[in-house]
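Missing here: one protein chain of the complex. Every other protein chain is in place.
Should a chain be cited, it is by its letter among A and B, assigned in written order, with residues numbered from 1 in that chain.
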Amino acid sequence: MATIRCDALTKRYGAVTAVDALDLTIAHGEFMVLLGPSGCGKTTTLNMIAGLEEISDGRLLFDEADVTWQPPHKREVAMVFQSYALYPNKTVFENIAFPLRLRGVPREQIDRAVRQAADQLEIAHLLERRPHQLSGGQRQRVALGRAIVRKPSVFLMDEPLSNLDATLRLSMRSLIKRLHHGLGATFVYVTHDQAEAMTLADRIAVMRGGLIQQLDTPDGIYARPANLFVASFLGSPQINLVEGAVEDGGVFARGAFRLPLPAGLGAPGRQVILGLRPEDVGPPGEGLATLHARVELVSPLGSETHLEVRATGEVPLTLRVPKEWRAREGDLIEVGVAPERLHLFDRASEARIA
Amino acid sequence: MSRWFGYDQRSAAILVFPVVAVLLAVAAFPILYSFWISLHDIVLTRPLRRPFVWFENYGRVFEDPRFWVAVWRTTVYTVVTVVVTTILAVLVALLLNETFPGQRVLSALLLLPWATPSVVNGLMWKWIYDPNYGLLNGLLLQAGLIERYRVWLGDPDLTLLLVANAATWKQMPLAALLLIVTMKAIPDDLYRAAKVDGATVFQRFVHITLPALRPGLMLVLVYETMLSIRHFDLFLIMTQGGPDDATFVMSWLVYVETFRSLRFGTGAAMAYILAMATFLLSWAFIRFLGKRL
Partner (left out) sequence: MALRSGPPLAPRIGRGLLLALFSALFVLYVAGPVGWLVSSSLQTEAQITAVPPNWLPPDPTFANFEAIFTAADREVTYETRRQGDPATGGFLPSGAANLLPSLWNSLTVGLWVAVLNLLLSLTAAYAIAVIDFRGRRSVLYTVLATRVIPDIALVVPLFLVVRNLGLINSLGALVVTYLAVTVPFTIFILISYFEGIPRDLYRAARIDGCGHWGALRHVYLPLSLPALVASLTFAFLTSWNEFVFALVLTQNVAAQTLPIVISGFIMDFTTSFSFVNAAGVIAIVPPVLMAIVFQRYIVSGLTAGAVKG
């Protein structure tokens, strides 16, 4: 069993608060992703869970036991680093075997465990090499090997894929996902890449300025972002945001630009920001609001096309449309939008209204 | 509680304890004890009477004309040594920063003076300056620069400079080493761009090398000053404060007062004044450095 509970976890560096009274419970076997821009406190939180940073305030509990003051070498966690952190003077075999050696595991057992891990990660042919002779992807596999060889109940990962090139990143991503299924351990994963977060996580904690902005499943975070920041952070291309106000009759208005809102959303006169995801548009139709826009830029991606348009009232929008849509610069188009797909945020607090 | 007795605190305490213990015993305690002594009138020729005299010793020191002579000598000596050492170090650093065949060998030779014990350094130069058989006399005579052998270390005007020369010889390598490392960090691109812009060798030196060397130079200046103020070995070996007090520096004064006149009280006061002066100077230097960097 390995549940992790952060109880008002706080980290202060002098006058700066890097992590502010964080409350987070991670269930056993869950894949939790801490997502956010650099400086948001996600790595600091991870380090506190690992025991690498001293906790300024609050408590940390593993299976309801207080480990706030337990030094890292006593906590049974494994960790993988962005820089791989392989011991340069040891061979791959010795790197992977190291944690077992420290625990006094007998030699034959170490041998078996290391080879098993190496086979699983397809690096068995590299066991006698040294880290400087390996590629980035290979090094990361060795780092993973060192982590899994202990069969830990908690895996911590600090942006492990950020130093890899794009194609490698994708294959490593699925490797990590498969590892999670195979090992059934609790994973805590830190990243700034929202695609990684969406594909890997059971739940995502979006962080900013030392605080959790939203804690939810990937779907929940994507479909119902709690505030402007979360809505902008997830989704590529970024969500379209339009400042305006709610008018009588439940309509969003900004100058000539108008869209009907779902019933009961927002009191009239309220200053709001409308959110529209680029992919939430389609052909005009029944029950859909209609947007009129002039195409300014066409960016075909092959699998889809991005259009930068100016809707009524000179409102700039980015839209994602299927590749079959033939639009050219200067065309006037009409797209349909389902009001339920619209997001509304209070302009002052940036919090979600519906 | 855990904040003070956690694993990290305990480990650090154990790891740091031996060093702190040794330093407390050998450095901190004597410093305090020395101050205590300086507040008493202790003369070893009458060891049983050691009245507590507050700061009288310090007063006596400041009124002692030898003190001011020593201050002046020390200042001159320090300035000469530091300036010459730094200039030489820059020249040597420039030389050894170039790539040419044999550069490695020369760099190895650089450590020769640094490795030489100060006693041997003093011996070596005293022999070179020897009035009857020394190398300096022989060289200058053969070059026709002097007519007959001179007693170099007996000339009050020259002796301080001669000792400074010996000191410079030994101290220059470490300064040069520091500057070489600083130089190696200067990106080649700066020089290439300057060459394309038409800068001469001298201009490249003035506009690129010197500014980049600033922090290194500051460090060298501070370090050399700290060392030169305290020099003692060379003076004991080569001149013993003479001739005619020409090399009567502060550390020599302390030595004479303590170990020859056996006046421990005033000797300690002098030592303490020297220590305070060094401390204040280094503190001032660091503040100055901190603003400039």
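As a working rule, contacts are C-beta pairs under 8 Å (C-beta built on N, C-alpha and C of every residue); 3 or more make two chains touch, one makes a residue touch a chain.
These numbers were taken from a predicted model, which means no experiment stands behind them.
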| item | value |
| --- | --- |
| Among B:138, B:156 or B:211, the residue in touch with the chain that has been omitted | B:138 |
| Sole contact to the chain not displayed, among B:119, B:146, B:206 or B:284 | B:119 |
| Contact partner of the left-out chain, one of A:77, A:127 or A:188 | A:77 |
| Missing-chain contacts mapped onto subunit A | 47, 50-52, 54, 71-73, 77-79, 81-89, 98-99, 102-103, 146, 156 |
| Those residues of subunit B which, in the complete complex, touch the missing chain | 3-4, 7-9, 11-13, 15-16, 18-20, 22-23, 25-31, 33-34, 37, 91-92, 94-95, 97-100, 102, 106-120, 122-128, 130, 132-135, 138, 141-142, 149, 169, 173, 177-178, 181-182, 185, 188, 191, 201, 204-205, 209, 226, 229-230, 232-233, 236-237, 251, 254-255, 258-259, 264, 267-268, 271-272, 274-275, 278-279, 282 |
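Keep in mind that, in the parts below, only the chains that are shown with their structure count from here on.
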| item | value |
| --- | --- |
| Centroid spacing, where centroids are CA-atom means, of subunit A and subunit B in whole angstrom | 59 |
| Touching residues (chain side subunit B, partner subunit A) in the complex | 2, 6-8 |
| Subunit B contact footprint on subunit A (complex, rising order) | 54, 68-69, 71 |
